[in-house]
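Encoded as structure tokens, the structure appears first; notes follow it.
Here we show just some of the chains, and they stay where they sit in the whole.
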Amino acid sequence: RTARGQNKGKVVFVSEESNPKAIAVYDKINADFKKETGIEVVMEYPGFANIAKRVATLIAAGTPPEIVWYGAGQAMNLALENQLADVGDVLKATGGAADNQRLIYKGADRSIPTSQQFTYGWYRKDLFQAKGLDAPKSWEDYVKAAKALNNPPAMYGCIVPSAETGASTLLLETMFMKNNVHWFGWNATKKDYDVVLDQGEQKKRAIETLEYLNELHKYSPEASTYNWGELMSTYFTEKAASSWYVGSRLLDQTIANNPKIADATMPFELPRKLTDAYYLSVQGFHILEKSNVDGAKKYVTFFLKHPELISWYHAVPLHIIPASRQMLNSAKYQDNPVIQKRMDVLKFLDSIWTKGVPLYYWDGKELNPYIGLFHNENLAGWMLAARNIKGMKSEQVVDEAAAQVRKKMRRVG
Amino acid sequence: MVNPRAERRAWVLGTTGPALLFLAVVAYLPIAYAVALSFFKKTAFNPAMQWVGANNYRFILEEPELWNAFGRSVLFTVGSVALQLALGLVAALLLNRAFRGRTVVRSLFVLPYLLPSIVVALVFQWLLSPEYGVVNQVLMQTGLVARPINFFGGLGTAMWSVIGMAGWQYGSFATLLILARLQAINPKLYEAAAVSGAGPLRAFWDVTLPALRTTLLVIALLRGIWMFNKFDSIWLVTHGGPLKHTETLPLYAYRLAFEEFDFGLAAAVCSVMFVVLLVGAVLYFKLFDPTREIEVGR
Amino acid sequence: MAFSVRLERLDKRFGRGARAVHAVRELSLEIGEREFFTFVGPSGCGKTTTLRMIAGLETPTAGRIWFGDTDVTALPPQRRDIAMVFQDVALFPYMTVRDNVAYPLRIAGLSRAQVDDKVERVAATLGLADKLGQKPGQLSGGQQQRVAIGRAIIKEPKVLLMDEPLSALDARLRVDMRTEILRLHREISATIVYVTHDQIEAMTMSTRVAVMDGGRALQVDAPRTLFRRPADQTVATFIGTPAMNVLPASLVTTPSGPAVELLGQRLAVGPRHHAAVQGLKQVEVGVRPQAVRLVAPASDRVRGRVFLREPLGLEDEVLVETESGTRVKVVTAAGEEFPEGAAVGLELAPRDLYLFHPDSKTTVCAGLD
Amino acid sequence: MRQIQAYATLALLFVVLVIVAFPFYWMVLSSVTPREALFQPPYKFVRLDFSLGNYRELLFATEFVRYFVNSLIAAVGAIVLNVVAATLAGYGLTRFAFAGKKPFAFGTLFSYMFPPMLMAIPLYILFSALRMRNTYTGLVLAHMAISLPLNIWLMWQYFQIVPQSLEEAAWVSGASRLRALRQVCLPSARPGILSVAIFSFALSWNDFTFAFILQTDRTMFTLPVGLASFVEQTGVHWGMVMAAAVLVSVPTFLLVFFLQRYLLSGLRATG
């Protein structure tokens, strides 16, 4: 079994991005890589909903892949199990990364960031203007706008997916950030994180956030799946005057499916309460321990230096945002018809560049290893659903959520 | 000269051997492995297996989630099997008559069973969507409801919607088997009932139902097992939601395995399901013994 | 009280167009109260179809059916006050014998006690008393048939219809059941309409018989009459075992009147038939196998050779091949006389000969004397 | 009376027909609805402005055809193996008395009692070791696990109504057991075999769980897995998805349409 992991002639690469254009780039680079090193790269594209399961299955079967490209938050689960190799050398060789993009565990870099997504809103400028409204800047603005534009069932003001899905979870997590709510607090004496969600100010703000989203939910359609696809399709089928997404795939889909509202589709920052922070998703290469680590490092280096790299960023323009701000502002990156057409979006992205925080750095400077306990199982989504769908009291929701996390912490030990 | 006993043995082996071999490799072996797994701690990121005895069982049996899921499983299984039998029976009785275009209609009735669950799931999501669903449109246009019903997303509706969808899809399995059985009923029995003075309802009760008994029992058994283990139909439309209201045991096991990445716990849940079904099936056979009738009532 | 059944120009076609089958054609007859009336004929002649129309299980294409004074043509079977025994028994396999027999009473809504009482009486009559708890599958063919009869007679129908109830039974049982059914007919007061393809059954059981062929009734008469004065050659050959020999013959005129020349014998036609045979040159002659005597071969007789001799017990069936190649079946007393291969002479008794018209095949005279 | 009853039956038939058939109708209609109209309720129940855009996109801009072919190959493989194994087993079970026959027959059912989703993980490990992941062989074998028990049971039932005397007639004619099986028994068992084929097809065509876990290479995806991946990537593109649903349904419908007679008589023995 051990021998299999060390097949030097082969690298298994599991990628979250399975857009056809991206796949074409992979194919091209892989072919070149094979030509140069003789190492064959085998791709797997399980899709973003399944990539964690795929990686888990592969490891469980004793055949870990060499490279996984996906969110660093997900990768943290692997790091905590000592499954990720130290990639500091590769990182150094390829230009390093900003602090909030790094994943450091046991003193070593475990992630080679390539790109990121910001969490922000999209709205129909035409509709807003017709009502004399502008992009909402405060929570009150947002409710007011949602209410003004709400005209069910033909049109809803906003979208608040309220179920135990990733979309629900990310919305609440982002809104918690906006209201400076923390799940955990750093306990300097223990040198560890404690659950603080149900305590003092945190609790008050958590309840406030839930209540706010409950108010907003009144102007949101009942989704049938509450998943990412619905955030986009509800918007581009003109069922909602505003929506939000992690990245600008929503714009991409609107252009493809309903081009006539594409030009009126504008980004906006999800409104702040106490902070401007939002959920930042950083993606990158992760190399698994006990695999063909050398081959994998060679490949990642090769990939990041390959001239086709730019086409890879252009696979979903504006959605795959380069990890490096220089690249964002480089002429080379901006040389793309969609980007050219929507330079406003690029400007917008640049304007919120530094405000995003990865979840594992939200509660403190130290990497928070416990975020998986609430994030992986969409506990925030549960909270939203419990409040908005089931009608539980916000206080009770917060208490239960905190209790859940504590229970899990005990189980993990 | 060939020894007839040896030849016979060769035939027995040669005919049942391949099936046995296939099943051993693709079914029994994996089951044995999975059952064994339930006594180990094995998480996805740590492939090493660690013996924990009955700990996994102790853990899940103490979790209220298991019992909640069990309750939902029973509801889903009983509800959807009952619906399948009812739909299958009504459809089969109707299709057993002669009318124009019967072949087309029959094919249509059998079709749902032959479609991938994903197709059925997608079609139902599309039909029942609160925003674009034609069903909601009709309900609103006829004034039956004021607001669109969130069939798969509502707490009170999700389980019933899933049951309805499963009934629609797998009812056709029942239709098929019942229809086949109906065609094998001696039509003379209906005439005998008629000349004895029985009307159509009475004849149905006295001739059709007894003849279908075995078939209905077999369908209930098979479909019961399948629905109890049904994963994809539910998962594809609700992922167990909203708020776990459709999280049956297989979805619970799936969550343990692929969201909490604890294969040992998941295997324990599956083993519990296995035992439940085994005990259920044994009781069922004791109560009804469908096989005896299969052989006699042929 | 039973009542009579009257069929009035009853007609039944199955299917349409080129593939239509005309199963029953313009059948008119009346079955008297409490008669034991039998339809007999070869397979496919329309017997079952007729019976099913009487039962109401088949709707006539044309014509009417009367039970006594009531036109029942449009009534469903449930409302005809009939009972029926089917050829393939058609017992309810999932019910016990008791439930099968009780079925019509249950439907009629009789009380449990009444039903039990009646069932026990019927079971006793049919010798099924100790089988009541069993399922039909556990019974022998004869027992099943009796259960079917039990189910039919228990509600004391006005008309009891039976479609070849015995044909699935083995030879010995068939004979026994025949007697049982006859006894039943005496005991219950129903008109029985019976269908069979076995002329022996028809002959032994019925008060009257309709011989059918091609959907038509060829002759409706008492059994004895059918045998003695068959209306035509089809009836004549159908009734009687072994079947009548039919031989071509010519009619000659002799000084004493017309005569038949058959197998070299010249047989005078009796005066009462002179009118009937007038003008005929050729006839077909029907000779029952029992009406031929085997005698020593002599030059003035047609001679033949015994081709096959089958013992029946007290009698033997002998197949004789004449010099001209005609085969004649003869029934004779069992014995060693004239073994297979032996030469033999044939002697015919004029009284037992039937003349048929060569074209229409109708009976010209029954008995030459 | 008869009239009323006939009309009532007809009405019931109509209602059931609507329940069963409407989803198909809507599926077809949605698949040809122009993109602009698709998300604009209220919908018309009849429309003439057909558009084949969804189909064009499905066939030429996605991997649908490849998934379709993969599914087809897997289904054909499953049919062949199932027919062979189930037919032989059914023959053996009905024609020979041997120890352990009942346990064997019921043992097949046991494999239905374990959730397939967790059987898939051991299979995954096994197939990884045998290098059968992402192969048709592996997928077909996995599909045997879902379909073989049912099929063995079907053939076991069916061979009970194939008269033994046919075979015996062949034996006394001089035919060996094998020859009699081939020339006499199998042709008579044709309806049963066809039912087995159809069920094998259905269960293989239907399988999501095994294909999802075992087929990791995008080029080896089957239809259900492929369709599921359409959904998650881009949000549900309903028109195209409905077009895919139609294309998946059509061959299945034709199969049932033409083989219905055999299917029904093949299942006759199952009561």
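Descriptive notes on the structure:
Note that the chains are named A, B, C and D in the order they appear, and that numbering of residues resets to 1 at the start of each chain.
Keep in mind that, in the parts below, contacts are C-beta pairs under 8 Å (C-beta built on N, C-alpha and C of every residue); 3 or more make two chains touch, one makes a residue touch a chain.
Just so you know, these numbers come straight off a predicted model, no measurement behind them.
This file describes a complex whose protein chains occur as A x1, B x1, C x2, D x1.
What we mean here is this: only the chains that are shown with their structure count from here on.
When the C-beta contacts at B-C and at B-D are tallied, the pair with the greater total is B-D.
Here the spacing of subunit B and subunit D, counted between their Cα centres, is 15 Å. One simple way to say how far apart two chains are is to compare their mean CA positions; for subunit A and subunit B this gives 37 Å. Each chain gets a centre from the mean of its Cα atoms; for subunit C and subunit D, those two points are 55 Å apart. Among the residues of subunit B, those in touch with two or more other chains are 125, 131-132, 211, 263, 297. Annotation for subunit C: residues 76 touch two or more other chains. Under the contact rule stated at the top, the pairs of chains that touch are A-B, A-D, B-C, B-D.
For subunit D in complex with subunit A, the residues that touch the partner chain are 35, 38-40, 121, 124-125, 128, 212-213, 216-218, 229, 231-238. On subunit C, the positions that touch subunit B within their shared complex are 55-57, 76-78, 80, 82-84, 86, 88, 90-95, 103-104, 107-108, 137, 151, 155, 161.
Subunit A meets subunit D in the complex at residues 18-19, 23, 42-50, 54, 57, 60-63, 227-233, 237-239, 249, 253, 257.
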